[in-house]
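Pasting a structure here, questions to come.
The complex appears here without one of its protein chains, the remainder shown in place.
A, B, C, D and E are the chain letters, set down in written order, and residue numbers restart from 1 in every chain.
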Amino acid sequence: MFYTDGKLQYPVRVEKPNPLFARALQQAIGGVEGEIRVAMQYFFQAMGARGNPKFKDMLLNTATEELGHIEMLATAVALNLEGAPVGVKDEVAKDPVASAVLGGVNLKNILSAGMSAMPVDSDGVPFDMSHIYASGNIAADMTANVMAESTGRVLAVRLYHLTDDPGMRDMLQFLIARDTMHQNQWKAALEELGGDANVFPIPNSHPQAEEKTEFSYAYFSHMLNAETPEGRWTQGPSIDGKGEFSVVNSEPLGEKAVLGPAKPLSGAQAEQIKPV
Amino acid sequence: MFYTDGKLQYPVRVEKPNPLFARALQQAIGGVEGEIRVAMQYFFQAMGARGNPKFKDMLLNTATEELGHIEMLATAVALNLEGAPVGVKDEVAKDPVASAVLGGVNLKNILSAGMSAMPVDSDGVPFDMSHIYASGNIAADMTANVMAESTGRVLAVRLYHLTDDPGMRDMLQFLIARDTMHQNQWKAALEELGGDANVFPIPNSHPQAEEKTEFSYAYFSHMLNAETPEGRWTQGPSIDGKGEFSVVNSEPLGEKAVLGPAKPLSGAQAEQIKPV
Amino acid sequence: MFYTDGKLQYPVRVEKPNPLFARALQQAIGGVEGEIRVAMQYFFQAMGARGNPKFKDMLLNTATEELGHIEMLATAVALNLEGAPVGVKDEVAKDPVASAVLGGVNLKNILSAGMSAMPVDSDGVPFDMSHIYASGNIAADMTANVMAESTGRVLAVRLYHLTDDPGMRDMLQFLIARDTMHQNQWKAALEELGGDANVFPIPNSHPQAEEKTEFSYAYFSHMLNAETPEGRWTQGPSIDGKGEFSVVNSEPLGEKAVLGPAKPLSGAQAEQIKPV
Amino acid sequence: MFYTDGKLQYPVRVEKPNPLFARALQQAIGGVEGEIRVAMQYFFQAMGARGNPKFKDMLLNTATEELGHIEMLATAVALNLEGAPVGVKDEVAKDPVASAVLGGVNLKNILSAGMSAMPVDSDGVPFDMSHIYASGNIAADMTANVMAESTGRVLAVRLYHLTDDPGMRDMLQFLIARDTMHQNQWKAALEELGGDANVFPIPNSHPQAEEKTEFSYAYFSHMLNAETPEGRWTQGPSIDGKGEFSVVNSEPLGEKAVLGPAKPLSGAQAEQIKPV
Amino acid sequence: MFYTDGKLQYPVRVEKPNPLFARALQQAIGGVEGEIRVAMQYFFQAMGARGNPKFKDMLLNTATEELGHIEMLATAVALNLEGAPVGVKDEVAKDPVASAVLGGVNLKNILSAGMSAMPVDSDGVPFDMSHIYASGNIAADMTANVMAESTGRVLAVRLYHLTDDPGMRDMLQFLIARDTMHQNQWKAALEELGGDANVFPIPNSHPQAEEKTEFSYAYFSHMLNAETPEGRWTQGPSIDGKGEFSVVNSEPLGEKAVLGPAKPLSGAQAEQIKPV
Partner (left out) sequence: MFYTDGKLQYPVRVEKPNPLFARALQQAIGGVEGEIRVAMQYFFQAMGARGNPKFKDMLLNTATEELGHIEMLATAVALNLEGAPVGVKDEVAKDPVASAVLGGVNLKNILSAGMSAMPVDSDGVPFDMSHIYASGNIAADMTANVMAESTGRVLAVRLYHLTDDPGMRDMLQFLIARDTMHQNQWKAALEELGGDANVFPIPNSHPQAEEKTEFSYAYFSHMLNAETPEGRWTQGPSIDGKGEFSVVNSEPLGEKAVLGPAKPLSGAQAEQIKPV
């Protein structure tokens, strides 16, 4: 279960409220790279974590931290929305700055939320919990988390360059640092699980004898009339240490797929039901 | 632009059509771990790839391969649905096996698609293209791809254990092998980009001087009344080689957030508009 | 079944077409507080209403009124879109007002709908029918309707302050009045069902002997290092008249949750399958 | 910011794992009546709360409790899934019980989550955060919360009757009690805000002089050839104490809506562009 | 505005309640081929109809009829759900028929809606109003409607074959007949608009001089190593009477797309920012 002290993990300060920046910040709340995603992803991964309990502890712990990041960002959105118009006077339609502000915000932040934050992205699209990746495989989960924090830090850096408000820059410098830590944290978890040679291919519990190993390390080329540029993935030992990369021109091993005629009661056209 | 020869990359064969397994296979088409996702993800990453063109080539090439995997799986779904009932006779309601089949399939595969595959997951939920992660940052994209192939291979292994049809097992052994390759391929791309010490923290173009480095390698504990278990992430050098892990009990650095009173015309209750 | 006379319930008049206001009005059509929601919610509640048939009648009747409100608002959107640009001349890119208009509208109103209304909200997000709350419990349904009309009137008031067009203000004054009525109507229905002491807790058909009554009127505090502010909910008789409010510091009654090791064929990492 | 002790608020015990009941429990996690909804709704309402700070405190506090309910239910789902098949043997297809189990579960709980809980409903549909109602109007928010807890308790009661597992019944008796409290809590908050006569119509900051008061307490009948049954809503004083209910046969006050011809460059058919 | 007489357009009678068939019927309510779709599609098309007002009248009129079809189907769902279990006894888990019923229904019909209909499809996915196609182009709209009624009648026929309940078959025979009419109705509207030669290509207001007419009637072949089978679309006059079909092997007219290097502050990797 959970507790709160009602305080912010890090100070949130806005010197010049900017409703357009409020809109941008919404991406860090309800975007697929945002804080709802990491909080809920680590939480549900913890809920399904089997095996060494230290992973469950770590996941639950960092989920708890991320809840506080949503709180910080939601506060930042509300403070930035202070400057948005609510009572539109006649001249707004003619005043390009006011029009741009009204046209440029997520209108739902005003119309639905009364000048506060929402669990939506920077274009007003609600967060969809299908983005919570929690696979029951601890290594796949760690990999998903490296990805989440990578896109998260990219987003935070982009937001950083879209504002020159000192308070917002200060807050973002904190969040960028936490993303640095969390990228390292999930990478460290993969190292604790044995590193690339033990972890991959995920899941490592599936015996490779039960896959078609002749295709396990082949870079298939589907390019017509073109050379395949060389890369680390075209030759040399595979990253999991279990094979050797090669380049193969992909050719069909199967034939054309042919389905039989449609069944009489299946709602097809009569012509589809006759044998071809 | 694209071409096809209309043939399957690998043979698709079903000995005993099983509509329940058709439902399970839908996850590999329209689930978040499925083939539409990887095909479209690599495609859109290619569309936004800037820098060394070999990455764009590789992304476009493998996107093209994945399109053929959707084709294989959609064929497999249609062949497995051959056994589903379309004309229900009186006795079905009383026959538990027929009821279970009818109750257990995605009804849309019958009602909407006429016994063929759909871009939906195993519970009939349509694929939502917000799962296409293409960030414009090549390292974040590669990380997203490692994750996609990790969950993809986990899924393929689970499907493998849910069938004993020899044709389906053969097809899945091929797809599992391709997932092995692709996990290695995206890991290799990260190695080509310089490996962990160069790649991380993503984006590596942001000077760490502009983050709060005192928080960049600290494992914050939000656990009450509990020891923090040791892990690779609590001490030792960070994975990116730029810091040293430590454990810190998280304490609020900010205060309670207080928003001002509501604006008079903002649709709040009168009580919220008065100064507190 | 239904009939129409093709006329508007109340006149819809726009003196100065304003495409930005058209965008705002979309929230009242396809937003979660909008008219599609109430029309369809009352309709589906009517479809599942069991018990005294007067509730079904009332629900169906008011659903029918709300259909006419969608009609009014859709007309208002089309009339406001009259001013939007469709043929962009070179100067638009340089003209801030025109740019703001084009940037500020829901582009789909132009690109998809040809300058007319859509079942989307003010940020272009389509209405999702999961917002139709129809529970089969008549009191829960009435409560949902009080809520729908409360957020509906808040929205209408916000829209009212975002326009100074006399025709639009006149129309909104009508809709605000109807929201006043409907808030009262659903509250009256709850009174007819016996008022708070009979209606609550919903569902009143569940014997309270089959709940853990020691927790039924306790305000659990999860705040660390803080006093619980007093409120009507911390002491005194409960609103349903069946208990007495109290404040309790929440403490875990359960232990840490521990799941067993993963099953061998479940696609987990090998490390998760071993007993811990 | 938030903390956890890693323990469950109330014990979660499953005597006979039942994968079908796991599916039903998912509704209480990711359904619109579920715990993610209330946790996030109270959280975002707290984030936008203006006015008397005790409301923000209360919202944040109860949000924190609800996070622990997601944790309990997610644990319950994982424990109930223990009985689900992962390695399907030949006989499953013929065994109606096993088929029914496999056909009856949310397959994603197995295929995507490896036998653990997901933020989806009982039909596998992911939770969509548009269901987080946080309006910036404190009374509308309290009303939304009464509704959320009403549908929540209805759901918990239905789940209670779908299981006879003693552990699950015990857990649900706790959750039903908490829903009793929370229905009362939000009702109490409305009482603290002044009760029906002060609170309604929401928002009470809008002067009723600026609505068409002749329609503010009229029950419009849209029924053809039918008497309007009498109810509390057809006569007597309105619930907000500001008017008197009456019944009015609804008649169109407006005319047919006529849009002008289409603009030449708007992508219409040529016939639509000509003046009618 | 709208009216109702509270009666069903056609009798709805269920002799043997069948919860599995209730699930199937949901597709005809909330599926993309269902009645919410056509009702709302014709309604919104009417809202945006410009030009000859008889089209607006017709659209509004048939939208009104379709509302009554939702009503019929929602009644049919509730009547079929009568047989679903709500109080599960111990033996259910062991009884394959009861398990199959519980596993086979949309659980939300029981858990969320209390044994009544919902605006969801046969797999419990809520209807998404993005399926309301209303383009502002009257011919495109009529075409969309032919399609809606085509998939609608296919669905109704499939449902017809999945039941042998005399009442349900009777109701479906009525609905199938209405779909026959409506397919003809929208085709007739296209004929009134001048038939293929006048209507196509849609929009007919765009001068074909402003398209690359050398590609306007060419069937591009993207097939490798294969003959193009002849069809009505490979030779002969085009359907719109404005060209002649031909077959062309598609070849790239453009070059490889190359984007420039990434901008320094755009959150890319450092390697992407350097000129290639």
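One rule holds in what follows: a residue touches a chain if its C-beta (ideal position, glycine included) is under 8 Å from a C-beta of that chain, and two chains touch if they have at least 3 such contacts.
Quick caveat: nothing in here was measured; it's all calculated off a predicted structure.
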* Structure fact -> Touch assignment to the omitted chain, from C:106, C:185 or C:269, lands on C:106
* **Candidate in contact with the missing chain, chosen from C:50, C:169, C:242 or C:256** => C:50
* List the chain B residues touching the unshown chain? -> 1-9, 30, 36, 40, 43-44, 47-48, 57, 60-61, 64-65, 67-68, 70-71, 74-75, 78, 112-120, 126-130, 132, 134-137
* **Residues of chain A in contact with the chain not shown** => 16, 18, 20, 23-24, 27, 31-33, 96-97, 100-101, 103-105, 121-125, 151, 154-155, 158-159, 161-164, 222-226, 250, 252, 256, 258-262, 264, 266-274, 276
* Asked: So that we can see where the missing chain sits, which residues of chain E does it touch?
  -> 3, 5-12, 32-33, 53-54, 57-58, 61-62, 64-65, 71-72, 75, 78-79, 82, 86-87, 114-116, 125, 128, 130-131, 133, 135-137, 139-140, 143-144, 146-147, 150-151, 153-154, 157, 160, 173-174, 176-181, 183-185, 187-189, 191-192, 196, 200-203, 205-206, 208, 210-224, 226, 228-233, 238-240, 243, 245, 250, 252-257, 259-260, 262-268
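The criterion applied here is as follows: only the chains that are shown with their structure count from here on.
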* Just going by residue numbers, which of A-E, B-E or C-D has an interface where over half the contact pairs are the same as at B-D? -> B-E
* Between chain D and chain C, is it the same set of residue numbers doing the touching on each side, over half shared, or a different set? -> same
* To do: Quick one: report the Å distance separating chain A from chain B, using the average Cα coordinate of each chain.
  => 10
* Structure fact -> Distance in whole angstrom between the CA centres of chain D and chain E is 28
* Counting only residues that touch at least 2 other chains, which ones in chain E make the list? -> 1-6, 48, 96, 100, 103-104, 112, 114, 120, 123-126, 135-137, 154-155, 158, 161, 266-267
